[in-house]
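Can you keep this structure in mind? I'll have questions shortly.
Right after this comes chain A.
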Amino acid sequence: MRLLAVDSSPFGMFDYFRQHQDEVLNWLGYHAWLSAVPVVVGLLVALPLGWLAHRYRWAYPPLVTAAGLLYTIPSIALFVSIPSIIGTQILDPINVAVALTVYTVALLVRVVADGLGAVSADVAQAATAMGLTRRQRLLKVELPLAVPVIAAGVRVAVVANVSLVAVAGTIGVPNLGQLFTTGFQLSVGSPYYPPITLGIVLCVLLALAFDLFVVGATWLATPWRRAVSGS
Partner candidate 1 sequence: MVSAPVSGRKGGRGLVIRFESVSKKYPDGTVAVDRLDLVAPSGAITVLVGPSGCGKTTSLRMINRMIEPTDGRIWLDDRDTATVPTHQLRRGIGYVIQHAGLFPHRTVLDNITTVPELLGHDRKRARRRALELMERVGLPPHFAKRYPAQLSGGQQQRVGVARALAADPPVMLMDEPFSAVDPVVRAQLQNEFLNLQGELGKTIVFVTHDIDEAIKLGDQVAVLQVGGRLAQLAPPAELLSEPADTFVAGFVGRDRGYRALGFAGAGRLPVRQEQVIALGAASGEARDAAEGGWVLVTDAAQRPQGWLRAEADADPPPSTPAEPVTEAQLNLGGTLASENATLREALDAALSSPSGRGVIVDDSGRLLGTVTASEVLARIEQQRAAGERSTQGGES
Partner candidate 2 sequence: MIQWLNDPGNWTAPGGILDQLRAHLQYSIIALVIAVALALPVGLLIGHTGRGRWLVTVANAMRALPVVGLLILLYVMLAPHIHGKGDTVYLLPTEIVLVLLAIPPILAGTVSGVENVAPDVRDAAAAMGMRGSQVVRRVELPNALPLVFSGLRSATLQVIATATVAAYLGLGGLGRFVYDGQASQNYAERNAGAVLVALLAVAADLVLALAQRYTVSRGVSGRFPRGRTSEAADGPGGGDLRGEGGGAADGPPVTAETPPSPHTA
């Protein structure tokens, strides 16, 4: 049974939300999950790959070029072809998660490599001169100093993912994107805005929340930057 808000203007979205609360919250949960998990997994994969590209000169061109090529594949193409690659059902949310992980890795490999590379040579040499091993230097000096650059990449990835998950909604994967298809289908004849505007607002709020989370985490992880910008 589908109850429809009487108000078909954009502001009808509040009524629409109340009437479809369970369904919308369910989609919101899926959406958040599908946006966030690929970023976490992608970052975990991209860190060692980016380090490899940074550490070994020869590894940089192939890794970064491969990442760049992966990035050119349109998401819709990836969403529909992943099932035939990993043997899942076409509407399985896993497809979306895998596709978005691929993008996140593609985006972050280069960011990590360049972020590590941007640590000033003086600092890196000073660390070596003080007797830090290569591993200590990476974990205690280079990685922390590269955090702001990597975080900028993560922000871009997570915000983009929120928008990309909605694309998967157009082929039927359950998430906030379904609000758009619903609105589209209900707008035959005259416009019916509530689900569309509700979807946009929720997507933007979700993106904003993720973005703030990453900004906050970066702020906590880089106390030396706080000391400067606070003065």
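Selection rule, in plain terms: all candidates are chains of the complex that A comes from, given by their letters.
By definition in this document, a contact is a pair of C-beta atoms (placed from the backbone, for glycine too) under 8 Å apart; a residue touches a chain by one contact, two chains touch by 3 or more; residues count from 1.
Quick caveat: nothing in here was measured; it's all calculated off a predicted structure.
Enquirer: Which candidate, 1 or 2, sits against chain A in this complex?
Expert: Here chain A touches candidate 2.
Enquirer: Would you pull the chain A residues touching candidate 2 in the complex into a rising list?
Expert: Result: residues 61, 64-65, 67-69, 71-78, 80-81, 84, 90, 103, 107, 110-111, 114-115, 117-118, 148-149, 151-153, 155-157, 159-160, 162-164, 166-167, 169-171, 176-177, 179-181, 183-184, 187, 190-193, 196-197, 199-200, 203-204, 207-208, 211 of chain A touch candidate 2.
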